[in-house]
Structures are given as C-alpha cells and as structure tokens.
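Have a look at the structure below before the remarks.
Apart from one protein chain that is not included, each protein chain of the complex appears where it belongs.
The block that comes next holds chain A.
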Amino acid sequence: MDYFILLTVSGIAIGVIYGLIGMGYALIFKATSVVNFAHGEIMMLISYMAFSIASSWTLPFWGLLLVCVFISAIVGLVIERVFIRPMLGQDVFSTVMVTIGLAVMIRAVVVLIWGADPLLLPTDIGDSGVEFGLVFLYTSQLYAIGLLAFCVLGMWVFLRFSRMGVAMRATAARETTALLMGINVTHVYAIAWAIAAVIAGISGVLLGTIYGLGPDLWTQGLRAFPAVILGGLDSVFGAAISGILIGVLENLSEGYIGQGLKEISGFLVILVVLMIRPYGLFGTPEIERV
C-alpha cells in the first residue's frame, strides 16, 4: 500500500506538468483547430531564456516566473504573427506542418545559443521540500501542483466571464459565424497563442527547476501528448485532469508491470481510449453533415 501511495503521489507530481503542457496544446487547438507541435519547443526556449535571466540577475522563484510569463507572452505573439498568421485561410494540416518546421528551428536555435550540455536552472527554492508522512515532495513540485490549479481556475474564469474568453469560445464553436458577429478572429488567435505560450513558459520554468535543462527538454512536449488526446484535443480542463491521470498511470505501470513501460503506457492507453471514444474523454464529438 505504501508503495502504491508513493507511486501515485510522484505520478501526480509528474502529471501536473503534463496537465500544464496539455492545457497549452488544448487551448490552441480549441481556438484555432491546429495542434501546435512546437509547444514543447516553445517551452524549452522559454526555460532556457529563464536560465539566462536567472544567471544574470538573482531573482526569487516567483519573480523569475513573473518575468518569464511576460517574456513568453511576447514569444507567443511573435510566433503567431510571423509563422501562423500568414497561414490563415490555408489548410489546417499546412499550419500544423508549419509548427513542425518551427519546432525543428527552435530546437536548432536553442542548441546554437545555449549549447548541448545540460544546465541547471538556478532558483532560490533549490532542493528544499516537505515531507508528508512517507512521501517527500520538492517545493518546486508543490508549486507545480499549485500553479496547475491556478491556471485551471484562471482559464475557467477567463473563458467563462471575460469578453475575450467568450469571443474565444465563439471562435472555437464556429469561426465564420464569430467573424460575422464582429469578433476579431485574428485577435482571438493571437491571444490564444500568447496564453498558450505563457502556460508553456510556466511549465518550462517548473521543468527546468525540477529536472534541469537539456537539449531534449522538448520531448516532454511529446510525452504530454497522451494527456491531451485522452482529455480530448479541444478540452482545456480535460487536458489538465488527464495529465494527472496519465502521470499516475505511467508511474503505476512502471512500478507494477515492467521496466520501461513508463514511456509508452500513455500512448497505449490513448490507443484503447480512442477506439471507444474517438474524441477523447472530454472532447466535443464532431457532428458532420454533408
């Protein structure tokens, strides 16, 4: 039983990161129906930027996070403006391929600027942690849980009550109608990219603090894919919940069934789930009329 609790708790600690990353994917997909394959790379880029900032100024964790939120919003807007907006009106798949091209470019740029050696993101929370009975959690992992809760709440308030949030939901429901109702759809897209980049930035800083930086940090974006698919590509909250589910599941399968299952158990699960529910657990089924 102790072993089970241990696995579950550390699974949740990883899962919240998947959830955060997944929310970024889901938000962009919801607003623009594009899967942003460069999400993991944007996350990596921002966490490396955080490294540069943290090594030139000594900032407390929250200060660093705030600066990074600001920077990542700008990064998101720039990427949307330069790469994504020109693709408006073209096939969705083309835009998806653009994000893949962008991903390849960011990966190269990060290594060109910061080198390929693993780095440690210097923050003031370091190795401190709290012990709950038999499980030990780093402060950074606790922060991650808190930040996921904050992001979920923030997104809910934003989508439910703010003007822009309602506009975003309208655009997600039907782009043309939203356009006819006087919603500035390009603005909505830009904001969606900015928010997704901010979420990527938060998860990047957390990942950098918990696991350190390396040129393969972007694979975490790949690892979070099962979470988004399980939750349904267009469900922001589904991604958060299934991120935690996938994290726990990975840990349990590794602990009880076999070594190495951690990498693929998420993908195995989505194969099964998609057969039963092709739009994920919380996704909106698409009704097609010809």
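In the analysis below, a contact is a pair of C-beta atoms (placed from the backbone, for glycine too) under 8 Å apart; a residue touches a chain by one contact, two chains touch by 3 or more; residues count from 1.
To be clear about the criterion, contacts and distances are computed from a predicted model.
J.: Refer to UniProt and select, among "aminomethyltransferase", "Histidine kinase/HSP90-like ATPase domain-containing protein", "Cytochrome C" or "Amino acid/amide ABC transporter membrane protein 2, HAAT family", the name of the complex member that is left out.
T.: Per the UniProt record, that chain is "Amino acid/amide ABC transporter membrane protein 2, HAAT family".
J.: Which residue from A:98, A:167, A:199 or A:246 sits in contact with the chain not drawn here?
T.: Residue touching the chain left out of view: A:98.
J.: So one chain is hidden, and I want to know which residue out of A:111, A:153 or A:181 touches that hidden chain in the complete assembly.
T.: Here the residue in touch with the unshown chain is A:111.
J.: Over the whole complex, note the residues of chain A touching the chain we left out.
T.: Missing-chain contacts on chain A: residues 29, 35, 83, 86-87, 90-98, 100-105, 107-109, 111-112, 115-116, 222, 225-226, 229, 233, 260, 263-264, 267-268, 270-271, 274-275, 278-279, 288, 290.
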